[in-house]
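Every protein chain except one is present and positioned as in the full complex.
As written, the chains take the letters A, B, C and D, and residue 1 is the first residue of each chain.
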Amino acid sequence: MLAVSKLNHYYGKAHVLRDLSLDVGTESVGVFGPNGAGKTTLVHAIVGLVRPRTGDITFDGRSLLRMPTYEVIRSGVALVPQERELFPYMSVLANLESGAAYIPAARKGVPEALQASFEMFPILKTRTRQLAGTLSGGEQRMLAIARAMMSSPKLLILDEPSLGLQPSLVTELFHKVRDIGEKSAILMAEQNVRQSLKAVSRGYVIENGAIALQGPSDELLHNDHVRRAYLGL
Amino acid sequence: MSLKGKRMGLRVWALAILVVVGVGLFVAADEGTIKLGAILPLGDITGAQASKAMQLAVAEINAAGGVLGRQLELFIVDDESKPDKGAAAVDLLATVDNVDVFIGGMSSGVHLGELPALKKYEKVTVWIGAASSLVEQAAVGLDWYFHIHPWDYLQGASYVQGWADLQTQYPLIKISKVFWAYEDGAFGTSSFQGSLVAFSNWLNSGEPFKSALLGGGDYRSVLRHAMDYDPDMFVWVGYAADALPMMEQAAEIGFTPPLFVGSPPGWPADFGTSPLAEGVISYGMWAPSIKDVSPVSQHFWDAYIAKFSEQPATYFAPLGYTNVYVVAEAIQRAGTLEKQALITALEATNYASPLGETLTFTPSKLIAHQGFRNQKILQWQDGQQQVIWPFAYATALPRYPFTGK
Amino acid sequence: MRIARYVPYLVGAAVAATFPLFSGAYLEQVAGATLIYLTLALSWDMLLRSGQLGFGTAGFFGLGSYAAVLLFLNVGVQPFVSIIFGGIVAGVVALLLGLAVLRLRGMYFAITTLALAGIFAVVLRNFPSLTGGAEGKMLPSCIFSGDTANVYWLILVVAVMTIVISEVFERTRIHVALTSIRNDERVAKSSGVNVFKYLVFVFAVTSAIQGIAGGVYAHVFGFVSPEGSFSANFLLLPLAMALLGGIHSTWGPVIGALVLGALSEYLKLQIPYGHLLVYGAIIVVVILFLPQGLSGAARAWRGRSHAARGAR
Amino acid sequence: MRLLRRLRRGQVLLLLVSLGVLVLMMLWKPYALIEGLQRGGLYALIALPMALILGVVGIINLAHGEFMMLGAYFAYWLGVYTGLDPLVAMIPALVAFALLGAATYLLTIRRALKAPELNQLLLTFGVAMVGAEFANLMWTSQPLKPHLSYVYSSMTLGKLRFGAYAFVYTVSAIVLLVLLSLFLRRTRLGRAALAVGQNPRGAKLVGIDINRTYLAIFSLSIALVGAIGAMFLTRNSVFPSAGSPYTMKSFCLIALAGIGNLPSVVWGGFGLGIAEALVLSFRGYGGWADVVFFAVLVAVILGRSYRRQTA
Partner (left out) sequence: MAVLRTESLERRFGGLVAVHDLTFELAENEILGIIGPNGAGKTTAINVISGLYMPTTGRIFLGEDEITYAPPHVRCHMGIGRTFQLVHPLVDLTARENIMVGALFGRNQRLRQARKTAEEIAAKLDLEGIDRSVSDLTVLEIKKLEIGRALASNPKVLFLDEVMAGLNSDETKAALDAVRRIRDQGVAICVVEHVMSVIRDLTDRVVVLDGGTIIAEGPYSKVSADPRVIAAYLGEEE
């Protein structure tokens, strides 16, 4: 569904993506690596927030490279960004509704989608009128995921969803991600390798902007390098 | 030896250059045009129309054969209503264009900045702008300086005379209590100060307001204070932008003094179309209706409209026209551009101007050459500004009292 | 080699110093006014280098004008002394106000300085016995009796002094302090920069320069008035000049002031009616197409030609 | 939680105090209250579209007042040629100025969206200059104002006699506030605008075309301020520099209210209008009215910054 090929990008002189290629079918795929490895740049490039210097990105056979972000989103990709990027002075409900309001395909299904959101994250249902900016970090993360799901995306991209969450929530979160994976394809960038590997079926390890390793989850889980560098074992 | 030779060479060169330049100047001065340098705010309607009226006068004079057989040439520089630009304009006209006479002028503040520059060249200057007596203080002792516009205190004195005459002529009119509303800038404040001196035998009260020109436009508190004072005459000193809103707000709160006087430098073009204008008295030097009593004014009016297809809307238009004619006639009388002769000729000015009266120069309180001293008292009647005083140029009888409808 | 680097400066200085010898009064007058604006543009930029956007330029200019004129009229000191006094008053007032307002950042600082400038004008207008009220005050005679060459040299001295101060700011620890504050205030603080002290210092110095410029202007044209001395022109034109020339440097505002000063005068002579329309359009076009200003564009061009030649 | 309660209590207190002040003023200086609400209404009305642009597009539009001035000219000349009342001319003004706004956005603002704030400031300053000088060339500096008899209709309430029409500004400010709030909360475009204003990147990520939103909001704001220009004309003369003082006032008002806070723009406008009218109501102290605006501004901004620092 999503194919990224030979992506290169620079910030100033810093080469942050080096010939990076990966693809996502209908399964859940993880992208792992340390801070600054290029994970965020990669997902930003996919949704058009960053314009890579060279390479190509196609989604359902269409190139996303020159598409403005809103068109990428409307074509069925949703991103839950690291910084969540909620609308802080809007209510939880308005934030959720905004997830579907600008996607023509999703507009009709708002009540059902809201229902699904509240089922997935019951806490949100109790806070519909609260301003998003006043939610706790964990709640904001959930809201961001729920907002992205409102558009019923074909591909959901999650950028460091466990960031800043307390451990119990992290576990819960990856359960949810696994659930979501049954409906949508998922591309998840994570530092928390140990847990997130269980939520995806396949993974890539990025170091310094290039793919260092790739393979099915359980293979990675037993890889020496991964165990040493990311699991501290 | 070699050094001396060089010096000699230099001297020869310098002499040669001097001769060439001198001859050139001499030739230019003799055969060329007579140059008038005008400084005006071209972005403002006063300056824009004054400059056009000057062009009209120059065109007329040149068409009639010029002055002393030479053509007039008019140089107009925009002062942008800024003193530094005005001063630079003086230097430009004096040193680059080499004008023979300075004319023009509008704002007092700009003129204060121009005077030091004018004093450097001491060329004959005939000025139509600047009413502030601060300017008069700065112009003391300048024998080459001719001021056509009345100073603020002269305007005041002329109204004193006017109202005295009007009260004598029409016993119905009685004035003892006056309220002055003046815009809180230099123009309004100095007018008010001058009026207090001039009208010292009346009971005066006054308050500043913020002109719409500077973002104000709400006069109601001042109008209410005036209403509380219950004056026989209410005078506001502001700008054209204040005119109609002032009338509307007076009507709104029901303030209808027997005499409602406004003295902006110009009136909005459409003021007369408002019924509120009826009976409003205005102070000024000119109104279109003067053409009915003055053939010069009639001619000016027709010629201006014919040339520019717009009506002269401010008294700076006839002033600009007057400015050029006064200078041209003086040069003609002097027969030369020589300064002293020109000053003498200007002192003998006796020009029937389109403003109605005949212009002469006489000493004022501080300066030697003051032109107009009198203002006119005008009244809006049936949408037209009519002259009601001086009686010599009156175009209509006064209507009294002001109705406020 | 090193000397060659200074040649343009020496030539520039020589031209500036001898300007009255080969120009006329008109050009001196225009150059003098341009140099006043240059002083304001440069001093405005000097504060901007700390990241603080000041809108008080016209306010301190007017304050300096009034202080100079009132001291001159009431105490009868030398004009030069009164001009310096104008600078001191503006600087001290900025220092005191700075202690309060320099905790503000960004637009809030900008708008507060603008409001303070407004307050200066209203306050001065409302004490007519001292300040002449709305009419202002007139000097009995202008400095040098209005001789444009001397006036030019006086303004040149002030402008050069400002350029020198600006260069001192650029070449000493002040440069490092201000730039670090502008780039990242937290980093600056954590590296030992006393941010508040530097901000107050720069605010006071630049305001004092603006006050001196105001004092000079008042003495050159011989009067002060609330409308004239606090005119928005003394804020907006310098700002436009600095931005057009290129901010955060000495030479950007200098170039911007010289270009715009000459351009506005040229346009006026070419297009008597409506030159300001063209002037405004030029500002729009330059901002859209040369966002870094003239000096930035020159730098970019030079950089490109360097790169083309393989240098660096 | 306790903090929240204290805040609430503070707000209630503030409301009570301001109500008390209003009642006192009604008894003591009724005219200052009435006229303050009217002039404050005009301030607020003009500031609202500027606040919209600043809140959504993030641009301080220094040409704001000039667009209002051009709107007033538009209404004036439409009146001359077709006899349309300025209040009716507001409708064609909306259309014409939406187009003018769109053109301005596409030709200038859009190209400077990513430029530093200062460049945007200078850009709109240049646009303002072009606007004002265009008007000067077209119609000279001579003020124009149509005569409208309804603008000086008055009301009598007991011993009080005051202008009724000028409340049109007060009412319009409130109506515009309500309409804008409804627009921002209830319509898809309005919500998109809010979203873009609060978080442009977040807006992109929910599929909002932010360029189109900017264009729409800029055009809408210019359309509104053009129509407000027509309403301005009913009680004021129009001339080329008629608008610029209101740019400054609007900007100050928005800074006072806090960016993005439309209701506070309106209440702040009323407050400042009343404060000014109160100062003006004292004979001989009218010259200090201008200080009110600046002093309140400085006090509020400083107060807010200190509160933030101690919080």
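Quick note on the criterion: a residue touches a chain if its C-beta (ideal position, glycine included) is under 8 Å from a C-beta of that chain, and two chains touch if they have at least 3 such contacts.
Quick caveat, the model's predicted, so the values are computed rather than measured.
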Residue of C:195, C:242 or C:294 in touch with the missing chain, whole complex considered: C:195
For subunit C, the residues touching the chain missing from this view: 172-173, 176-177, 179-180, 182-184, 186-195, 248
Interface residues of subunit A (partner: the chain not displayed): 12-14, 34-37, 137, 163-168, 170-171, 191-192, 194-195, 198, 207-208, 228-232
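Please note the rule applied: only the chains that are shown with their structure count from here on.
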Chain of greatest Cα-centre distance to subunit A: B
Whole-Å gap between the CA centroids of subunit A and subunit D: 42
Subunit A and subunit C: spacing of chain centres that average the CA atoms, whole Å: 51
Sites on subunit D at which at least two other chains make contact: 133, 136, 248, 287, 290
All chain pairs that touch each other: A-D, B-C, B-D, C-D
Residues of subunit C that touch subunit D when the two form their complex: 48, 53, 100-101, 103-104, 107-108, 111-112, 114-116, 118-119, 122-123, 125-126, 236, 239-240, 243-244, 247, 273-274, 276-277, 279-284, 287-288, 291
Residue numbers on subunit B that touch subunit D, as the complex places them: 43-45, 48, 184, 207-210, 212-215, 217-218, 220-222, 224-225, 239-245, 248-249, 251-254, 266, 268-270, 273-276, 313-314
Subunit B-touching residues of subunit D, taken from the complex the two chains share: 31-32, 35, 38-39, 133, 136, 140-147, 149, 151-154, 161-163, 165-166, 235-237, 239, 241-242, 244-246, 248-249, 277, 280-281, 283-284, 286-287, 289-290
